[in-house]
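In what follows, a structure is listed as structure tokens, so that the remarks can point back to it.
The complex appears here minus one protein chain, its other protein chains still in place.
So, chain A:
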Amino acid sequence: MRLTSLSQGKGFYFPPCQILNICGLRVLFDCPLDLSGLSIFSPIGFDEEEYKVSSCNELRESECLDRKRQKVEKPLDASNLIHSEPYYKTVNDLHLWNASFIDVVVISSYMGMLGLPFLTRQKGFSAKIYATEATARLGKLMMEDLVAMHAEFRQLYGPGESGCTQWMKWEELDMLSSVIKDIVIGKDGTELGSWMPLYSAADVMDCMQKVQALKYAEEACYNGTLLIMALSSGLEIGTCNWTICGPKGTVSYLSSSCFVSSTSMDFDYHGFQGSDMIIYSDFTTWKSGNDVDDYSSYSAPSTSKLSDFSEDDWKVRAESLLKLDEGEEEVEKLSFLCTCCIDSIKSGGSVVIPIGRLGIILQLLEQIADSLEASNIKAPIFVISYVADELLAYTNIIPEWLCKQRQERMYSGQSLFGHVDLLKNKRLRLFPTLHSLELLKSWEEPCVVFCPHWSMRLGPAVHLLRRWCGDPNSLLIMEDGEDTELAFLPFKPMTIKVLQCSFLSGIKQYIPTFNTSISLKYFPEKETLCIPKVKTASELNIAADLTMQILSKNLKHKETSIARLKGSLLLEHGKQHLIFQKNQEASSQTKSLLHWGKLDPKDLLVSLQKMGINGYVEQENSDTESESLTIMHISEPRKALIEMKGTNTVISTDDEDMTALICEAISSNLDCI
């Protein structure tokens, strides 16, 4: 088994990406896009900057270069951003793999799916892709939204641009400020190749046709060898961990997981029972803790022998983790956000929420609406996205993917989420784009707007932020990003209030406080880790009624019985079966016996005498003491000769029956099969 970490990811929006070689099959875990990379591009509609660049082009080239070089040392401003149709940053090391050599792709979350069309459209790609139904559906919507938002961007630059990519030329790259350059080519300067122009809607469609959608805990069988199962990870609707069960043991893949969830189904720990190894790719823990930086910060314990744990063990463990006050923290966080929203609205400002997490959006929708109602404010709530309609309709028909509380709502005859009623009462409105006529008609401020995209480079968020960035009463609620400075660059100066918060996106506590019997291994990024075999032998199933028919033989001096087996080996559902042929007994007879051990001439003589064969033993000492030659002369009923030397016996007769008799006598004196 070999594990290669292609990317350790950057939290929720850019999950880690790994390749596992198991049973000779290559399994790719997730195929994300690093959308935070979008922040190096200038958003649309920033004409002043456009002008600056074009005016710069008019200057003498050397002068221009000088100016740009100097800028490197100066603080960044909006003109440092790349004015071009954005490219998208894929997992760099994935390009080193031949797409046709990947056998299985498993997708843990909708964020882990965004790079998939790049892979599926490659020539020779033939891997089976597994994702949960909800992930597949939501991932498709996210990709369609991205394509639509990008198309909007593209209108500005026109179709001609896509052919020549000015900014990727070395001389242009050289002129970039160091911050941006680092993002473009990476710290080690190898990542330029990972930038790709976005896939098309057709690529998305094509990609989705290759995805096999699974339910939670549905057993999917790949090639008869691997049993693949998705288990709820509790992070988001449809997100999952994986267990992969092959003839050589079971491997569990732990993606970012949450023990507390107020939308998605709870973390399913049952599937981890009986795992021979857990790949722990939930890196939140190491992000926050300083002490772990020694392990080059992205380490994960693997090859944990967990089979010893009983179910109760797991239950206790999971429950103890559930008791942590993470849940309360999250609830408090959300209610604090609501209060801030209300305050802004009260003071006449609007709220824009470009958060990409469905679970958070759905909860905020409910809670903000409740708070507004409680404070008797009539401000409208808008969701502006190309897929808003479908997304919200879909979330209301998936009770199987939601947490207990949501399911209870269904059983009691309510809709799963509050937004259904809000839509009915027209307190919540959905629009595909900012410039739709319907929106213009019903637009009023102050209002609360949920819209993509969290990178603040695409979608309605850009326009709304530009509209409100100068309004100190308005509020921007966003997630903690890597480089908010860069993200806000085009909007400066900003007087809008900004509320940055981080949501649970993985297990906070360091889980493995397991027994000492577990071996931990750390896998650094961009390296391949060889994992020693968990089991030396794999299990074989033999039908019991057939084993009864096999003649087994007891070994001399040992409590072992042995038997020859003949059949064909069948690999099915990750289990090996030995299938017998009907006529196997007849054929096995012709096979000669295998003997081992040493012969005692005296015993043999006794055995022969019992059969009515008489003779005498003649000891002949040869050169070496150990290998003495013994000759047995047989006189009756026919003349024969047996030479014995160590583990070698030569029989000389002129008659077949005689040979058979002697062989039988020898077999009874030796172990044989």
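One rule holds in what follows: a residue touches a chain if its C-beta (ideal position, glycine included) is under 8 Å from a C-beta of that chain, and two chains touch if they have at least 3 such contacts; residues count from 1.
Rule of thumb we're sticking to: contacts and distances are computed from a predicted model.
A.B. asks: Have a look at "Peptide chain release factor PrfB2, chloroplastic", "Dynactin subunit 4", "Metallo-beta-lactamase domain-containing protein" or "Ubiquitin-conjugating enzyme" and point out the UniProt protein name belonging to the hidden chain.
C.D. replies: Answer from the record: the omitted chain is "Metallo-beta-lactamase domain-containing protein".
A.B. asks: Any idea which of A:21, A:407, A:484 or A:628 touches the chain not displayed?
C.D. replies: Only one listed residue reaches the unshown chain, and that is A:407.
A.B. asks: Tell me which residue among A:77, A:152, A:203 or A:219 touches the hidden chain in the full complex.
C.D. replies: Final answer for the missing-chain contact: A:219.
A.B. asks: For the chain left off this view, which of A:96, A:374 or A:593 is in contact with it?
C.D. replies: A:593
A.B. asks: Which residue among A:44, A:531 or A:666 touches the omitted chain?
C.D. replies: In the full complex, the listed residue that touches the missing chain is A:666.
A.B. asks: Give the residue, chosen from A:254, A:416, A:475 or A:531, that touches the chain omitted from the document.
C.D. replies: Of the candidates A:254, A:416, A:475 or A:531, A:416 is in touch with the missing chain.
A.B. asks: Which is it among A:197, A:224, A:432 or A:567 that touches the chain not included here?
C.D. replies: Considering all chains, including the one not shown, the answer is A:567.
A.B. asks: Over the whole complex, note the residues of chain A touching the chain we left out.
C.D. replies: 214-219, 229, 270, 311, 389-390, 393-394, 396-400, 407, 410-411, 413, 415-416, 536-545, 547, 550, 552, 555, 559-569, 576-578, 591-599, 631, 639-641, 643, 647-654, 656, 659, 663, 666, 670-671, 673
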